[in-house]
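Below: the structure, in C-alpha cells.
The other protein chains are all here in position, but one chain of the complex has been omitted.
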Amino acid sequence: MSASHAAHHDDHDGHAGHGAAHGPARYIKIWAVLCVLLVISVLGPELEIQVVTLLTAFGIAGVKAYLVMKEFMHLDVEKPIIWYILATGVVFIGMFFAAVSVDVMNHDGARWSNDAAKRAVVAGLAAGDPANHHGAAEHHEAEGAAEAAPAQH
Amino acid sequence: MNAPAHGHDHVHDDGGHHHHHEMTFVEKYIFPTDHKYIGKQYLLTGMLMAVFGGFFAYAFRMQLAWPGSDIPLFGHMSPAEYNAAVTNHGTIMIFWVAMPVLIAAFGNFLIPLMVGADDMVFPRLNRLSYQIFLVSAIVIVASLFVPGGGFGGAWTAYPPLSGDSAYNLTPLGSSLWLVAVALEFVAFLVGGINFIVTAMNARAPGMKWTDVPMVVWMICIASILFMASVGPLMAGAVMLLFDQTLHTGFFDPRQGGDPILWQHLFWFFGHPEVYVVLLPATGMVAEVVAVHSRKKLFGYKTILFTAVGTGVLSFFVWAHHQFIAGIDPRMANIFTITTVLISIPIAEMMFLYIATLYGGSIRFTTPMLWALGFIFAFLIGGVTGIPLGASGADIYLHDSYFVIAHFHFTFFPIAFIGTFTGLTHWFPKMFGRMMNETLGKIHFWGTIIAVHCLFLPMFVLGLAGHHRRIYDYTNFPELSTPFLTNIGIFATVSLLVLLAFQFVFVFNFFYSMFKGPVAEANPWKAGSLEWQCPSPPPHGNFGEHLPTVYRGPYEYSVPGRDKDYWPQSEPA
Partner (left out) sequence: MAEFIPVANTRSASGVPTGKLALYWLLCSEIVIFGGVLASYLMHRLAHPEFGLQAAHTNVYAGTINTFVLLTSSLMAVLAHSAAEHGDGKKAAKYLWFTIAGALMFLCIKAAEWTSEIQHGYTITSSPFWSFYYTAAGIHASHVIAGALVMLWVIQSAKKNKYLYRVENVGLYWHFVDIVWIFLFPLLYIAK
C-alpha cells in the first residue's frame, strides 16, 4: 500500500514540476477566472440572441465545470479508473436521456398524440404572456387553461 | 513518504490492534461492525421478510382459488386487501428478500473472506447500511397497518394511480411504501460502494483480477449495475413523493406532467434490477458447480465477460415492459432487438456452467442439487422471456399470467434456488456446523417439484387470457371455466405444498445451527480463501497473518497432486 501511495504522491509532484504548481496562488487565479466566466454567463443572455444565450449559458457552464474538475479536483492527474467510474454514471444518464426524450418530448406520433402536454403548453403560454393576458382573443385558450390548470388542492 | 500528513500512514499504527478488542454482546450481535455478523443480520432479516412475502402469496392465491372464502389465518379478503397483498408481495420479495439475502448477506459474508481481507474497508459504514435497511423494512411493514391499508398500486407504482390518494385510497400507505423503497435504495447504495471498494482495494497480496472468485465479481458487477440504474428512480421517487404529498404534477397529466416518464424512470432501474439479483445467484451457482464437480470453472474469463455484457445490455432493454404503455412504436422495434439479444450472453453463461460439469466428478450434495435446479428452472424462465420480448407477441401476453409465470421462473430460481444454493454451500462456514443432507434433499425435491407445479399452469392460464390484476374470476364466465378454475386450484395447492416444504428448511437451518455436527474448516475441500480459515471465522477472519494468493480459486483435480484441490493461499 505504501508503495502505491508513494506513487500517487509522485503524480502530484510530477505535475507540479511542469504546471504552475497546485499552490494557493494558482487556486486563487483559477477562482478569479471562474468569477469572470460567471459574469459573462449572466451578461450573455441580456443580448437576447438565442445562440449567444446558449453559448454563454451552457458553453461557459461546461468550461467552469472543466476548470473545477481539472484544477480543484485534480482529475487530470488521477488514475484512469477514476475516469471510468465517473464516465459510467455520465454515459448511462446520456443513454437514459436519449431513449426517454423520444417519448417525453414528442407530443405527436403516427397514431397518438399527447393531448395533456399540448394543453399544458397552450395554457402555460397563455398564462405567461403578459401582452395576451387581458385580450379577448385568447378566451378559448383560457378555457383550455382552466382544464389543464394546476389543480389547487 | 516525504509528506507526513498526506495519505493513510497513520492507519498502520491502528491496524492489527483490533484483533485484541474484546467485544460485548451488544457490540457483537446488535451493533456489529464485523462483516460476518452484518451479513447474518441481513440474512435473518431477509428470511423474516420472506415470511411476510410468502404469507401474502398464500393469501391471494387462496382468494384466487376459492374466491370470497374465509382464508385460514387471514379471513375474508377484500379487493383493496388483495391489491395491497400482491403489491407488497412483489415489493417485499424483490427489495427485502432477494436483494438483502443475495447481495447484502452473501456479499457481506463472502467478499472479505474470499479476497483475503480481515473485514470490509468501511466496517461502520457497513453497519450503517444495515441500520438504514432495517428502518426501511420496519417502514414497509408499518405501511401495511396504517389507516387506509397498505399501498395497492402494484410494485411498479405507476402514476396517476400511485400519485394521488383520490385514486389509490391509501394516502399513508402509498407514501410510506415509497419512503421505504427509497430508504432501501440508500442502504444498498452505501453497501454497494463498500462491496465494490473492498473488492477493488482490499484484495490479498498476489490476487490478480483473474484470481478473484466468480461470486465476488458478480456481486460487484451487480452493485455497479444497481448504482448506475437506481439514480433516476431515486430522483423519480422524490418527484412521486412530492406528487403524493404536495400535489405537484410531475406525473399528473392534468397538471401538464407525464405519467410515461415515471414508467421510464422506474424501468430504467427495474430491468437492470433483475440482473442485479440474477448475477450474484449465478455467481454462487458457478462456485458450487466448480467445487462439487471437482473441476476448474470452464471459461472463467468468458463467464466474466458474459456477466459484464449482460449487465451493460440490461440497460438497453427496459422499454420492453412498456410496449403497450403508449411508447413510441419505433422504440419498440429497437427494444425488441436488444431484449432478444440479451439472451445470448446469459445463455452462454449457463452453457459454460454445463460445460464445467462435463467430465467432472460430480457429487450430488444438496448445494449441487440446488445449483443444477437453478440451471434447469432458469432455462424455462429464460426461454419464455422471448415471446414477451417480441413486441408483437407481447401485446397479447402483456399483464397476463404468462408474464407472472415467466418472471417467477426467473425470480424464484434467483431469489430462492440461488439462495438455497449459497446457503447450503456456505452454511458450514457461516455457523461452523453441517446441515442435515437428508432433510436438505427432501427440501430440495419438495420445493423444486412444487414450484414447477405452481408456475407451469400459469402459462396456460395466461395464454387463456387470465389477467394478472383480477381479484375474482367468477365474474368472467369465459375465464372461469371448470378447466381454468381447476388449474388455478392446482397451482394454489402446489403453493401450499411449496410453503409446507419450507418448514423442513427452517427446521434444518435452526436445528443445524445449534445441534448439527461440527464442521471442519474445509468440508467441501474447496480452494478459495474463505475455506482456508476456521469455521466459523473469528473476528479478523484469518488471525494475525492475512493470506497471500498464489493461484486461481478453481484449481481442482490438478494432475500430479495427491489432493484434488489446491488452496489459493498455499505456496507452490
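Here the chain labels run A and B in written order, and each chain numbers its own residues starting at 1.
Here is the rule we go by: a residue touches a chain if its C-beta (ideal position, glycine included) is under 8 Å from a C-beta of that chain, and two chains touch if they have at least 3 such contacts.
If you're wondering where the values come from, they're calculated on a predicted model, not measured in any experiment.
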Option touching the unshown chain, where B:Ala104, B:Ala187 or B:Met227 are the choices: B:Met227
Per the touch definition above, residue among B:Asp119, B:Glu184 or B:Glu273 touching the missing chain: B:Asp119
Absent-chain contact - pick from B:Asn88, B:Gln255, B:Thr306 or B:Thr366: B:Gln255
Absent-chain contact - pick from B:Met47, B:Ile196 or B:Leu304: B:Ile196
Interface residues of chain B (partner: the chain not displayed): 3-8, 10-12, 14-16, 18, 21, 27, 33, 112, 117-124, 189, 192-194, 196-198, 200-203, 207, 227-236, 238-239, 242, 246-250, 255-258, 261, 265, 540, 546
Residues from chain A at the interface with the omitted partner, ascending: 1, 4-5, 7-8, 12, 22-24, 27-28, 30-31, 34-35, 38, 41-42, 44-45, 53-54, 56-58, 60-61, 64-65, 68-69, 71-73, 78-79, 81-82, 85-86, 88-90, 92-93, 96-97, 100-101, 104-107, 117, 120-121, 123-125, 127-129, 150, 152-153
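Here, only the chains that are shown with their structure count from here on.
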Geometric centre distance via CA averages, chain B-chain A, whole Å: 36
Residue ranges of chain B in contact with chain A within the complex: 1-3, 6-9, 224, 228-229, 231-232, 247, 249, 253-258, 260-261, 264, 268, 315-316, 319, 326-331
Of chain A, residues touching chain B in the complex: 1-2, 5-6, 8-9, 88-89, 92-93, 95-96, 99-100, 102-104, 106, 109-112, 114, 116-117, 119-121, 123-124, 148-151, 153
